[in-house]
Structure formats: C-alpha cells, structure tokens
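Got a structure for you, written out below as structure tokens; questions coming shortly.
Apart from one protein chain that is not included, each protein chain of the complex appears where it belongs.
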Amino acid sequence: MCNCQDTLIPQIGVVTDVCRETADVKTYRVEKPGGGKLFEHLPGQCALLSVPGMGEAIFSITSSPTNKNYLEFSIKRCGSITTYLDDELEVGQEIAVRGPYGNHFPVEDKLRGKDVLFIAGGIGLAPMRSVINYMLDKRDQFGSIDIVYGARSREDFVRYQELTEIWPKQPKTKVHLTIDKPQEGWTGNVGFVPAFLKALQFTPDKTVLLCGPPIMIKLCLAALIEMGFKKNQVYTTLELKMKCGIGKCGRCNIGKKYVCKDGPVFTCDELDEMPDEY
Amino acid sequence: MLGEKVTVADKTAAPAPFEPKIVAFCCNWCSYAGADGAGTARKQYPANVKIIRVPCSCRVNPLFILRAFQRGADGVILCGCHPGDCHYMTGNYYTRRRLTLLMSMLNFMGVATERLRVEWVSASEGARFAEIMTSFVEQITALGANVKLRDLRCKK
Amino acid sequence: MQKIAALMRQKAQELLSSGQVQQVAAWRKGQLAYDNAPAVFTSPEACADLVYDEFCPANLSKYLLAATKKKLKTAVFLKPCDTYGVNQLLKDNRVQREYVYAIGTPCQGMLDIKKIRAHGLKGITRITVSEGVVQVETVYGTQNLPQRDVLLDKCLQCKGNAYMIADTEIGEKLATPEPRGDAFAAVKRIEALPPEERFKFWQQELSKCIRCNACRDICPACSCEQCIFDNPAAPVAGKAFADPVEENMFHLIRAYHVAGRCVGCGECARVCPQGVKLGLLNLKFMKDINTFYGPYQAGSDATTPAPQVTFTQGDVEPSAAGQKGRS
Partner (left out) sequence: MFKIAKAKWPELWQALAREGQLYLPALVDGKTDFAPWQKDTKVDLLTAVTAKSLKQLFFAQVEPLMHFQTSGKKVAVTPQELPAQPTIAFGVRACDLAGFTILDKVFLKEPVDTFYRARRENCTLIGLACGFPEETCFCQTFNIDAASPAGDIQTWLVWDNLYWESRTGKGQQLTAKLAALLTEATAEDAKLVQAQQTKIRETLSKLPLGRLRFSPELAKHEQEVFNSKVWEKLSATCLSCCGCTYVCPTCHCYDVRDYAGKDGAVERFRCWDSCMNGDFTKMAHGNPRKGQLERFRQRYMHKLVYFPEDYEGTFACVGCGRCLRICPVNLNIVKVAKELEVDLHV
C-alpha cells in the first residue's frame, strides 16, 4: 500500500458477531481480520461501512471507546445497504470500513461532572449507547445518569438485556422504559417519550443527550423547554446522506456546516442557527 | 477507443476456442415450453444459450437487451408466440414494433444487428427451437466476441 | 415583435386580474441582449417584466406539468411549434386540459446566439432585427447578419405557423421560416455510411456528453415523475459518464422512450451544452415510424394513439428492419 493513501480508501474489517436485537435491527461486531480494533473513536462519532458493489453508508458507532477490542454498529433495516446487511452479513464476512468521522459528545470537558439525562427513541439508542457505556466505565467522572428510552413495543428495544440487567445495577444510574401501546406482560410505562418525560419530572439542572426520530426530537425538545431546560443544555445528533465523510462531497451541507465534519453532534441552540433543512 | 481489443486471459496457454454467451428471452407460453419440448424430444441445442423466462415477449424492455450486452452477452435472442397467437392477445404485436425500431436504431448506430434476433416459436415447435438456437450460436461464434456494447470496466 | 409583446402583456394582465387563470407562463427580460428567461407570472403587476422577441426559444409546455400537479389554471404562450408539445402532454395524460389556457403566439423563427457568436462576435450589447437583417452591436463594433443564417436549427425545420391547440390567439399569424429541404437528409447521410463509420460517428458524438441531463429535462415527451436513469438500480448511473456503453445506452434509451411521442421540437439539441447531435436519434425514429407504419406527427392532436401503442397484423418484421441501410 502506498504511503499517500487517500482518506476515501477504507480498511478491511471482519464481522465477528451478529446479534439480532429486534425484528429489523441487528448489532454487528467488527474487528481487524487478525483481531483488534480498526481505529480509536470518541462517543458519538460515525464510520462509513461499505459492501463492495452496493456502496457506502454512514453509521454511528454504538460500542464505547473504552472497549479496546472491537467496534459495534446497531443497524436498522431501512434502505438498500441496510437491507443487504440485514439479509447477508454473517460472522466471518469481511466488509470495508473507514472512519472515525465527525465530532463527538463532549465527554472529556463539558459533560464532566454533570448529571446526564439520555433520551432515546427506537434505533436512536445506537449513538447513545456509546456514551452511556463510556460514562459507566468512567463512572466517577460523571454525576447521576438517567436513561429514558421509548420503543414501539417490548420487542423493539435494542439491547434489552443491557437495559434491564446491566445498566440499572450501576451506581446512580436509572433506566426508564416506555412503549407506545399497552402490551400483555408489560408492567412498565406506556405512552410516548415526551409525555413520559414530563411525568418523570426531571429537574432542569441536567445535561440532555437526545436522539430519535425527527418528530420525537421536536416534541421532546418542546417538553424539555416547558420543564425549564435551555436549548444549549440539549445535545442531539443528526443524520443526513453522506458520501465522503470529510466535508467535501457536499451532501450533508446545512448552512455553513457539514454534518459529517462539523456534526453529527450539535446542541439544539446551534441547530436553531442553521437553515431548517435536516 | 472502445471495442478494439479482446483480452485473452492467459497468454501462455493456447487460447481456448471462443464460446459465445447467448441470452434467450423466452415467452412462458410458447418458446419456453418449446425449449421444454426440445428437451423431451431429445433435440440438443448448445449449452451456451441461457434462457430467461418472461411472461410475454412484450415484457422485454429494450434496456434488458442492452443490459445483457453490457454485462457480457455475445448474442441476445428474443422468442415470442407467432403473431396472432399471443396468450394475452396482443403482446407480441407490440414486441414486434418495439424490436423493429430497436433493431433499426442499433443498425443506425453501427452496432451489428446480427447479434440480436427475434423469432416466433410456438410451444409445439421444440425441434425448431433447437434448430434456431443452434444456428444462432453458430452465427455468433462466427462473429466472435461482442465488444461494441460491452462495459469494459473491471476488465482493463 | 414589440407589438406582439405589448399584446401579450395586456392579455396576461387581463387574464390574471379577471381571475380566469392563476398564473401565466411567458418570458421575462434578462440582463443581456438575448437572455430572456421563461418565467411564471402570478400577478398583473409582475407582467410589466413580460417580454417577447427573437430570443424566446424555450418551449413552455413542460411547465404545465407542475401547473397540473399544483392544480393551477395556467395560461401559456405557445409558438406554433410549442403547441405540439402541449398536445403530446395531454395525450400522455400528464397534463390536464382544464388547467391549460393555451394562447397561440406568432413567431418568425427564433435566433441562435451560438450561431451569432460563431461569426466571431463577442461583447454583444444589443441585438435588433428588422426586415430579415439582424444587427448585432458589440463593444468592439457593429455587424449585420442575414436573419436566416442565424436562425436556430430547429427553426430551419419549421412546421409552419398553424397552432395545433389554442384557446385564443395573439395578433396576426406571421410567416414562419421556409423549411430547409428534406427533414431527414441528415439521417439519410448517416444511413449511407458503412457500419463501422456509423459506429465511429456515434462513439465520437456521444462521448461529448457530460450527462447534465438537460436534453431530458427540457423534453416535453420526457414527462416521467422519476426517470429510469435516476434509479440507482438502473444499469446506467444517473449522472456518471463512466463508460462508452453507458453513454450509448442513455441516449439510445432516451430517444427510444420518446419514439412516437417526440414532437420534433428540437429543444434537446438546442439545450445540449456539448452540441451533441441529439436530434438525429429522434429523427431516425420518426423516419422509421413513417416508413414502417405510415406518416405520423406526434402532437398534431391530443387523441390519435402513438404508433408504439398500436399495431397492425401485417407489420414489418424486426429482422427486416435490421437489414436496412447496411452497406
């Protein structure tokens, strides 16, 4: 390989584990072919996965940076590449990976010592999980952790085991789950996340990390503001179509920002300053 | 320029005799059954012919034909019911008009139209099906590999 | 022409203020001597900008697609040749008659700025036309050119001054340019070449293409909601220009998709930034259709079925067509 390699050239990784999370979400574990992590990253960053012949797509890295052995991606079956991944990707398959791209949640400065409230909906847990596990591994650097997570049904929770058996047992960590419609055998909360959020009566001294479908983000933000939170307390992560990942190809351009390079993590007041095109 | 060179995989080995790849679009109601008929009657036709079954010859979009050429077919043959015998009454009449224009245009663009053939073969004409395929394979073998309409990427 | 422009302004204002139509498609004055742009006017006041002169070649019929979608009754100024496009859109059921108010607009042939420039004229500041003479003023001097020499190619194949569809007409019909010779002469010249020469000609011609898709986007027959070439799963990438076979496919299939529906407005060739002789492909299909299935002019009415959706039992066989024109 020449020493002048372009950033568009990916590395080869191998899938070492595939975990079926829900009917349409799987978590894939990727390592170097000989074992070990492909690259280091920070929570919230993304990587481009590609299936040669099908093309590339960008996904957030769901494993924590504190994990030194592998990268994980939780991916929902949605478009052409994700459908292919869902159908075809099995253990031992090699895929092309490049990254990490974008900025990250400010775990090293602004979030230090803060009480953190995570709000996620559906596959929106994927980028959150990276931060949650990072914080839990460095538990003493952060305040209390609350995780509010909503899904369509009990079967649609990603990483259910982690949610119910691991995270709640950590110090100063609470997990609040809700599903959209009543379901037999479900004893937890039923209802949409924004209403659940208000019912939980969080105090506005927390820093919020928010990710989910656009409509959920919008309504949760409104609920948070009603509860006394300020927009600069709320971090979210955007998703747009990307091709290069390095702020050149022009796809994820919103205003003067490129989501792949300047994002995907923005505070909600930063989003307000950008043209409404995401 | 496109189409000048034909790559030979291994120059040290004696070049293998040219085996053309033929794509045959066959109507489910006539020629596909005709191919079956050829089999039952033990009429042989060359294995170079790969059959793609279509519900009616008029299902074949000109893009299918060009794509077959693009992806490496040396010849394409389209078989439908005899005019007047279409299972759907009129499908093959449209095929006839479409392919007439396509043939004429390919010819206009200087692409050998000998590589594309349209034949009407009924379900009972198994023997004829085998004959047509044999003669088409012979014709394409004589013409050699298709280079004018082939995508040469990943081949250089 | 100035008189016609004044009548057009008046008509547009009338239609808009009476509420007969919700918008008017016409042309707006640009900043140069020749860059009038198609424009949609929605208020009588805005119509002050409406212009019409020898630099209004664009066929406005394609804007009726958006008008139909938005359900806006639209008045559209149509030169005689543009009326064919409207009929074709109506026939293809892509535009609904109730949203169209067609205004026949006289034309004496439109001028081709590229041909004017080809006379070595640069820095053009003003162009005036009178009595068959085009006077071009530039920062380097003034030159007169015979009008016929600088007409658009499509105007040299003018189909005459009759409107194929019109709810009303503006002014008197004008004499359109005399068509020049056999419309199919260029096609016949290519047909007469040996196959290898034909192949070479098309490879050269089509390799100029930069896949900007302007030919497709302006065509009144290319009216699909989504083009097959915009489908990522299509064998031809929408915008890449990656392999000669792709260019062949794009142009051949594009021409094929409009065969029997192409009205011969010549817009594809006019808008091609690379000067690809696109009209030839369409003309070839027209010529074949005329030869094989009898004379046919797409867009001359909104009802006759196109030759590709009809048939006779004694149609010519494809094998016969492939043999034609071979040397």
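Each chain carries a letter (A, B and C) given by its place in the written order, and its residues are counted from 1.
Going forward, contacts are C-beta pairs under 8 Å (C-beta built on N, C-alpha and C of every residue); 3 or more make two chains touch, one makes a residue touch a chain.
Computed from a prediction, not measured in an experiment: that's the story for all the values here.
Asker: Give me the visible chains that the unshown chain touches, in label order.
Answerer: A, B, C
Asker: Which residue among C:Lys11, C:Arg94, C:His251 or C:Arg270 touches the omitted chain?
Answerer: The missing chain is touched by C:Arg270.
Asker: Quick one: say which of A:Pro52, A:Gly188, A:Pro204 or A:Gly228 touches the chain that got left out.
Answerer: Here the residue in touch with the unshown chain is A:Pro52.
Asker: Please output the residues of chain C touching the missing chain, sorted low to high.
Answerer: Per the touch rule, chain C residues meeting the hidden chain are 30-33, 35-40, 58, 62-63, 66, 118, 122-125, 138-140, 208, 210-214, 216-218, 226, 230, 232, 237-242, 267, 270-271, 273-275.
Asker: Tell me which stretches of chain B touch the chain missing from the display.
Answerer: Interface residues of chain B facing the absent chain: 71-72, 151, 153-155.
Asker: Tell me where the left-out chain touches chain A, residue by residue.
Answerer: Contact residues on chain A toward the absent chain are 1-2, 4-10, 12, 50, 52-56, 78-80, 82, 90, 92-96, 239-241, 243-244, 246, 248-253, 255-256, 273, 275, 277-278.
Definition applied: only the chains that are shown with their structure count from here on.
Asker: Can you name the chain whose C-alpha mean lies closest to the mean of all the C-alpha atoms?
Answerer: That would be chain C.
Asker: Just give me the whole-number Å value for how far the CA centre of chain A lies from that of chain C.
Answerer: 51
Asker: Determine the centre-to-centre distance between chain B and chain C, using the mean Cα coordinates as centres, and give it in whole Å.
Answerer: Roughly 36 Å, centre to centre.
Asker: Multi-chain contacts in chain C: which residues touch at least two other chains?
Answerer: Residues of chain C never touch two or more of the other chains.
Asker: Give every residue of chain B touching chain C within the complex, in rising order.
Answerer: Those residues of chain B that touch chain C are 1-3, 62-63, 66-67, 69-71, 83-84, 90, 93-94, 96-114, 116-118, 148-153.
Asker: Using the touch rule from the top, collect the residues of chain C that touch chain B in their complex.
Answerer: Answer in residue numbers: 187, 190-191, 193, 195-203, 228, 234-235, 242-246, 248-249, 252-253, 255-256, 259, 281, 284-285, 288-289, 292-293, 307-309, 311, 313, 315-326.
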